[in-house]
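The complex is shown incomplete by one protein chain, all other protein chains being positioned as in the whole.
Entry: chain A
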Amino acid sequence: MDELTRVLTQALAELIAPTTAAYALAAIGLNLHFGYTGLLNMGQAGFMLLGAYGFGIATIAGAPFWLAFLIAMAAGALFALILGLPTLTLRGDYLAIVTISAAEIIRMLGRSTVFQEWTGGASGLKGNQFKETFQALSPLPDGRMALGPLEYINTGSDSWWTRLFAWGLVLVAVLFVWLITRSPWGRVLRGIREDEDAVRALGKSVFSYKMQALVLGGVLGALAGLVFVLPRSIAPDGLGRTVTFFVWTVMLLGGAATLFGPVLGSMLFFAVYMLLRAGMRTGLEGVVSSTFVEQFGGLLVGVTLMILVIFRPQGILGNKRELAFNVR
């Protein structure tokens, strides 16, 4: 019984974990790309890693928190511009190829010894090097706090302050996306998703709109990277391809082109993922090794993504009617 409570508590903790918020943010950005505009960004982890580096390196260089925050955003925007300029005039598949390789390039550069002085190479930047400014911002008193079965310190790496900040940012992002997608601007994006030639024929500059969407989603990705590293160190391998596919799963699970889909998707995904792994670890203790549990968990994510795309492409919150027309 104790064990069951422990497993359930672990799953519950995942619902509000900073990492869950980071994935929600990244998925909100990806949703702007794919859900609203139809852009295939297969390198969201690259945006996240750049955001993390931008924030970490700026902080270590002595920048105050909000300046480092802005630098992270700018890194995401710049990356989007560089990737978008040559590819957004081409067919959608090219963006997918370019983003997936560019994200890998960023990771490899981060790992390499060339920039080790700034990035810390493969071992990355340690948490205590770049978290002081963030923790100094905390309005919470010292000590610990418990909320139901969940108990964390108020200010620190894995703290209430980190959670508060992360979810606050998610809330702002949702509000922002709501504002821009309910507008005529959002309608142009959805038009481009359906058929960009038709939108072009109506006198709208498709390239400019696609670029705006790519940059905004990329900035949200960079902020997701910032949130992602708040409770841990900045390690290039922690933000590899797997993260990109997790973000895609999160977005498709919640429902592409829906406002709350990415948030719901992220919470559900990580709670269930934890439930499975913790459940297996506890229930099958001695039968299988913990490495196997991790690998099997990853495998299940892949299978889930496939089942989702085949049987419920609209996700949990998506409009079934909207997907009834197989346009392409």
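We adopt the following convention: a residue touches a chain if its C-beta (ideal position, glycine included) is under 8 Å from a C-beta of that chain, and two chains touch if they have at least 3 such contacts; residues count from 1.
Just so it is clear, contacts and distances are computed from a predicted model.
Chemist: Of the candidate names "2-oxoacid:ferredoxin oxidoreductase subunit beta", "STAS domain-containing protein", "Hydrogenase assembly protein HupF" or "ABC transporter ATP-binding protein", which one corresponds to the UniProt protein name of the undepicted chain?
Modeler: This omitted chain is identified in its UniProt record as "ABC transporter ATP-binding protein".
Chemist: Who touches the missing chain here, A:E3, A:E194, A:D237 or A:E285?
Modeler: A:E194
Chemist: Tell me which of A:K126, A:K204 or A:R312 is the one touching the absent chain.
Modeler: Within the whole complex, the residue contacting the unshown chain is A:K204.
Chemist: Based on the whole complex, identify which of A:G84, A:G186, A:G238 or A:G254 touches the chain you can't see.
Modeler: The single option touching the absent chain is A:G186.
Chemist: Name every residue on chain A in touch with the hidden partner chain.
Modeler: Within chain A, the residues touching the omitted chain are 176, 179-180, 183-188, 190-191, 193-195, 197-206, 212, 216, 321-325, 327.
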